[in-house]
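Okay, structure first, notes after.
Only one protein chain is missing from this complex, and each of the others stays in its spot.
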Amino acid sequence: MKLIFERSVRGRGCSVLPECEVPVWDFQEYGREKELRLPEVSENDISRHYTELAKRTHGVNDGFYPLGSCTMKYNPKINERTAALNGFTGVHPLQPEHTVQGCLEVLKTAEQVFCEITGMDRMTFQPAAGAHGEFTGLLLIKAYHDSRNDEKRTKIIVPDSAHGTNPASAVMAGYAVVNIPSDPDGCVNLQKLREAVGEDTAGLMLTNPNTVGLFDKNILEITRIVHDAGGLVYYDGANLNAIMGVTRPGDMGFDVIHLNLHKTFSTPHGGGGPGSGPVGCKDFLSRFLPSVQVEGDGPYTFTRQPDSIGMVKAFYGNFLVVVKALTYALMLGKDGLLEASQNAVLNANYLMEKLADKYKMPYHRTCMHEFVMSLEQEHEQIGVSAMDIAKALLDYGIHPPTMYFPLIVAEALMVEPTETESKENLDEIIRAFEEIYEQARTNPEVVKAAPHVTPVGRLDEVQAARKPHLKYSYDE
Amino acid sequence: MKLIFERSVRGRGCSVLPECEVPVWDFQEYGREKELRLPEVSENDISRHYTELAKRTHGVNDGFYPLGSCTMKYNPKINERTAALNGFTGVHPLQPEHTVQGCLEVLKTAEQVFCEITGMDRMTFQPAAGAHGEFTGLLLIKAYHDSRNDEKRTKIIVPDSAHGTNPASAVMAGYAVVNIPSDPDGCVNLQKLREAVGEDTAGLMLTNPNTVGLFDKNILEITRIVHDAGGLVYYDGANLNAIMGVTRPGDMGFDVIHLNLHKTFSTPHGGGGPGSGPVGCKDFLSRFLPSVQVEGDGPYTFTRQPDSIGMVKAFYGNFLVVVKALTYALMLGKDGLLEASQNAVLNANYLMEKLADKYKMPYHRTCMHEFVMSLEQEHEQIGVSAMDIAKALLDYGIHPPTMYFPLIVAEALMVEPTETESKENLDEIIRAFEEIYEQARTNPEVVKAAPHVTPVGRLDEVQAARKPHLKYSYDE
Amino acid sequence: MGRYVTNTKEEQLEMLHAIGYDSFDELYRDVPEQMQIHGDLKIPAGMSELEVLQKLEGMAAKNTVFPHVFRGAGAYHHYIPAIVNSVTEKEDFVTAYTPYQAEISQGNLQSIFEYQTMICELTGMDASNASVYDGATAAAEGVLMCLDRKRTGILVSAAVNPQVLETIQTYCYGRNIEVQIIPEKDGATDTRALKEMLDAQTACVYIQQPNYYGILEEVEEIGSLVHEGNAKYVVGCNPISLAVLKTPGEYHADVAVGEGQPLGMPMGFGGPYLGFMAAKQDMLRKLPGRIVGQTVDTQGKRGFVLTLQAREQHIRREKASSNICSNEALCAMKASVYMAAMGPEGMRRAAVNSASMAHYLAEKLQEAGCAAKYSRPFFHEFVTGCPVDTGVLLTRLEEEGILGGLPLSGRELLWCATELNTKGEIDRLAGIVKEVCSR
Partner (left out) sequence: MGRYVTNTKEEQLEMLHAIGYDSFDELYRDVPEQMQIHGDLKIPAGMSELEVLQKLEGMAAKNTVFPHVFRGAGAYHHYIPAIVNSVTEKEDFVTAYTPYQAEISQGNLQSIFEYQTMICELTGMDASNASVYDGATAAAEGVLMCLDRKRTGILVSAAVNPQVLETIQTYCYGRNIEVQIIPEKDGATDTRALKEMLDAQTACVYIQQPNYYGILEEVEEIGSLVHEGNAKYVVGCNPISLAVLKTPGEYHADVAVGEGQPLGMPMGFGGPYLGFMAAKQDMLRKLPGRIVGQTVDTQGKRGFVLTLQAREQHIRREKASSNICSNEALCAMKASVYMAAMGPEGMRRAAVNSASMAHYLAEKLQEAGCAAKYSRPFFHEFVTGCPVDTGVLLTRLEEEGILGGLPLSGRELLWCATELNTKGEIDRLAGIVKEVCSR
C-alpha cells in the first residue's frame, strides 16, 4: 500500500484552523529556511489511509494474542470512557492544587489499591513504563545505599532467565550486572546466589512467577539471602497477573516493585505504548521516591519526599493510563482480581496440558499464567524452528507466542493465554497448533515458508539493519 | 462466521448494572412466562464479534462507493464530534423551552441555511428520512387542497424515471399515481405532462437533475404546466448535490421539497440510517407544517402551526443528524457548498468521459453529479449483465454503482462518484472498470462467476424469499 | 472555508481540460441562465473546523443537561454500556449504505439478522423487520399493516402516548381514515367501551403496555376482545419492560411495536431513535421496511441478504407495503450491542431496578405530598397530583439540577424512574418536594 507521503498532492489539505485574528508576528531571522514537507491530504485520504493500516494491524480484538510476558488481556471499553472524561483530559498539570483534587484522588486511590495488591507501603505513578519503573526502583535502591554511605555496593544480580530490561536498567542506574545461571526449571539456584552475594551487592532483580511460568518456591529464602548480605530485592511486576489476591511481593520479602498497568491492569498497549510502570516500595524507601506523593485524605496535597531521587519524567506519570487501571481495579475488586489471576493460571495450564501431547514442554508441571514450549527437537529433526511455528500461526489469525525467550530455553515459544480467553477459543487454538504440528511433520517446507496469507511475507531484517532506510525519501 | 447466539454460553455476561438498592418490586401475574433468550457473552466476545462483522462491511472509509442517487461522500469526523456533545445528547426532548435554547438555535439556524440553499421559506426537520419527507410533503399538498375544499385533486403525477419512493409515498398520502413516460433522455415529456394534468392533479413529483443525471432544461415550463392546472410541484431532493449554489428548487418553481441530509449534507448513512429528511416549503404551505416550528430570534420558542397536518413522528426529528448536517453546512459555507457541487459534477463527467470508450453511455452529454451506463449490448452479445460487472467490481474493493435503476434504462449502472473522490482515485477506478470490461470480452465466465475474493459468493436470493429464515433458530 | 473536496484547484482545471471544458460554468450549461444564482448564497462563508466546533459548543452550552432526570413520557434516561458506542462508532458501520451488495455487506446484514432475532425474543413474536424511524411511526405502520379492503376502522386507546396517537392520526389522514379513540378509565383503556366500539369494520386496536401513565393494561382481556371481533391486536411496548413483563407474543398480539431508544440510545433531544416492529407469522409479508433473511451462497456457505423485497417501494413502487427506504440501521445495531452486553440478567436488572426505583419514588412522593393519582399496578412511570402549581415545583427542582415529572393538564405530573436514579437522589428529591408542597 501507499505511504501517506505518496498520497500527498501539493495544495491539498484539511481545514482545521482559521487565519489569525490579531496582527501576525514576524519571525524574521528566526524563520526556518527549508520548506516544511508534511503530507498534503484531504480528510478522506487520511480516513482511508488509516483504515488500510488498521486492517494490517492485529489487535486483541482481532483474535488470540498469547504473547508471553505481555499479558494481552481484553481491554475493557469503560476504561477508555473514564480516561476520556473532560474532567481529566482538560486539566493542565500545573493548575493550583485545589483545582485538581479529583486527579489527586485518582492517584491516592490507585496508590492504596495497588499497594494492597502488592503488599507495598507507598507507590509512585511517575514511571511511564515497566522499564522506566525498573530504572526508578533501582535508583531508590541506589539512594538507599548512598544515604547509608554504603558506597561499595556497585552490583546488581540478575538471573540469566530475566527480561532484558533488567540488566539494561541496572546499567542505567550505574550498576555492574552479575548474571547468575538459573536452575533447569528457571528458578534461582540458591547455591549460585549465595556465592554471588556479598558486600558489593546492591540488590537482586527477580520476577516471580519466573519467566518460564513457574512460581519459585524458595522465594523467601532468596530474599533472605540478599537481605542478609545487605542488598535489597527488586520485583519485576511483569508476571503479577498470576498471583493477584493469592500472594504478594511484599510478603515474599521484596523491597521495591514495579507494575505494568498495561499488562496486569488491562490498559491497552497501543501498539507499543503508552504504558505505565508505577513503582511501589516499603516504607523505609519512601523518602527517596521521585517527584511528589499525594498526601492527606481530602483535601489532598502534593508533597515532595525529603530525599527524593528527583523526577524521572515531567509531571506525574501517564495519568490517563492510571485512570484506566484504577477503573479496572475498581470494577474487579478483591474478588474479581483473584478470579482473574486464577483463571489466567487455569487457562495456561489447560492450554499447556492439551498441547503437551505434541509439543515439548521443558517444564511439564503446574505452571502459573504462562508456559514455555521448546521446538529444539523439531528443529534438529526436521528443521522446523520456533519461528516457523510462529509464522504458521499467523495464517490462522493467531498472534504467535513470544519467540526465543527466555534465553535459557532453546527454540522457545512462551505462551500466555490470559484470563479473558474462553475455553472454546482455547480449544480452537489447540486445533490450530495441532494442525501446524502435523503439517510440520508431514510437509515441513510449507511451514517453513509460512506465512502465506498475510499482506507481506517474511521480511528481510538483515537488509533493513545493514542499509537502514528509516524515513520516506522525498526524492524517490 | 458465528452468529452472536452461537457464541453464547449460559452464565456468561458483562457486568453493567448493580443489584437494586431499594426493595424489589414484584411483577406478579404480569411477569413473562418464557425465559428471555439473549446472548450471554463476555465483553471480549462482543468486541471480537463486531470486529469480524466490521471487516465484512464496506464503508466509505474502505474505498470508492459510487452508489448512484445515494451520494456516498466522505463523512467528516467533526460532525460526529459536535453531535456527540453532551449538551445535545443529554437533553430530554420534553424539557422546558428555556432549558433547550441551544437545540432550538440549532434547528432555527439549520432552517435558515437550508431554506437559503433551496429557495424555500420554511422548513421542518421532523421527517426522519427522504421517503418520510416525501410523505410529509405530500400531506402538505393534500392539506392545501383540502383547505381550499378542492376535493377532486386525487392524483399525483410521477415520471417513470422516478425513485420508487415517489409513487409509494403518494399512495401513503392517499393519492392515485399517474405514471408518465419520460423522454429518451429521462426528461419530462412536456406533451405527456400537458395531457396528464387536469382538475384531478394534486401535484407532480420530480427530481432535477433527474435520475439519469441530466438537468431538465424545461423545468420552468414543467412547474408552470402543473401550477396552471392547479397542482403543486414537489422536489425530490435526492439529487441536490449537483446544484448547491448554482440554482435552487425554489427558483425552478417547486412548492415543496425534501432534503436527504445523509446524502447532500454528509451525515453518515449508518448502513441504512438514521437519515434525516427535512421538508421545505413556500410560505403559503407553512401553516400546514407538522409538529412545531421554531420561532423568534433568541429566546426561541416552539410554535405549533395553525393548520398543522400533525406530527409525522415523535418529537422534532432526528435532531442529532441535523446537528451533523448543520456542522457540515457551516464548515463549507456559501463558497464551499458551491465548490462541492461543482466538483461532484466534474468528477461525474470526468469518469463518464473516461469510461465512455468502453462502456455505453445512453445519454452521452454533459451530466450532472451522476450518470448512467447500460450493459444492454454486452448482455445480449456475451451474456454479461450489469449485475456481473457490479459483482466483478467487488473483487477490486470497489462498491458497485446502483444496479438496474432507473428502470427506463436496460441493464443500467448508475454511477455517482461524489466530490470527495480525487482524480487519482478516479483514474485507478477507471483502470478497474477497463480491466473488467476486457475480461468480460475475453473471459466472460470469470466475470459471470464474480465475486471471487469476498467472504461469501453470490447468494441465493430466491431461496431466501421462498423460505424466509429471518431469525436464529434456537433449536438448530 | 472548510473543504472536503479532495481535488486541488489545479487538479480540477486539469480534469476539466482533459474532458474538453474550460470552466465549471460550462458543466452547468443545461441550467437556464434565468434560474442560475448570481452572486453568493446568503449564508456565511465557510469556516475552519475549530470555528465551527466552537460555534456548536456554544449552542450546546445554552442547553441544560440535568444531572437528575425523573421524566420519561417517550424518552428514557438509561445507562448505555461503554461497549455500545465503542462498537457502533466503527467507521465501516457508520459510513456504509443500506446493504444492497450482500457479498461485501455480510457484517451489516448479519447484524440486522441478529437484531431481528433479539427483537423476536424480546417481544415473543415470529418476525421482525430491520427497524423503522421511531416508536411513533412504528405504531402508525403497525396500524396500517392491518388495513384491508373490508376493514378500515382503527381504534386507539386514549391511554397511549399522545405523540404516538397523533402520529397514527397523521398517517391515517394520509389514508383518509379517521382514528377512533377508546376512552380511558382510571388511567387505563376502558375495556367496556372498547367492546362496544369493536365492529365488523374494525381493522385493529392499538394499545400501549405499559401505557402512557405507566400503568399495566389488562392486555390479555383486551386481546380476547379484539380477537373475538376478528380484528388485529397491535401493541406498543417498552422494550426494557419486556425483560420481565409478559410478552405481546404471550398475550397473542398480532403486531408488536415500540420505541427502541431505551436500548442504548441517548435522549438526544428526541432523535435519532429506533422504531422496532415484529409480527406474527401470518402478518409477515405485510411488514414494512427492510428484512434480512438467511440463505446460502454458490458454495452452500451461510450468508444473509435483504429479502422479501417484493413488499418494498424500490421493487413495487405504488404497490409497496410502505414507502420506507432508509431506516435506523445504526440505532438497531446499538440496540443489538446493548442487548448483547446486558444479556438476560442485565436486561432484567434494568427493568427491575427501574420499576423498583419508580415504586420507591412513588412512595416518597406520596409522603412528600404528591399522591399517586391511580391505584393500578405500574411499571416505571406514574402520575401524581401536586398540591401546588406544578410550575412552582418544577422550577424549584430545576434549581437543584432535577428534571421533575412531566406536567400534564391540571395539577398533575407524570414521573419516571430508571436504574440511573439512586435512592439518595430520590430522598433528596422528596425532601425538596415536601418543602415546596408544605409551604
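For reference, chains read A, B and C in written order, and residue numbers begin at 1 within each chain.
We adopt the following convention: a contact is a pair of C-beta atoms (placed from the backbone, for glycine too) under 8 Å apart; a residue touches a chain by one contact, two chains touch by 3 or more.
Owing to the predicted nature of the structure, the values given are computational and were not obtained by experimental measurement.
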item: Omitted chain's touching partners, listed by label; value: A, B, C
item: Selected residue (touches chain absent from view) among B:45, B:216, B:353 or B:370; value: B:45
item: Contact with the hidden chain (one of B:16, B:180 or B:256); value: B:16
item: Touching residues on chain B - with respect to the absent chain; value: 9-18, 42-45, 47, 51, 76-78, 80-81
item: Where the missing chain touches chain C, by residue; value: 49-50, 53, 79, 81-82, 86, 89-91, 419-420
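We adopt the following convention: only the chains that are shown with their structure count from here on.
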item: Separation of chain B from chain C, taking each centre as the mean of its C-alpha atoms, in whole Å; value: 20
item: Between chain A and chain B, centroid-to-centroid distance (C-alpha), Å; value: 48
item: Centroid spacing, where centroids are CA-atom means, of chain A and chain C in whole angstrom; value: 46
item: For chain B, residues contacting two or more additional chains; value: 12, 43, 47, 51, 55, 60-62, 74, 76, 331, 420-422
item: Two or more partner chains touched - positions in chain C; value: 1-7, 11, 46-49, 81, 83, 86, 91-92
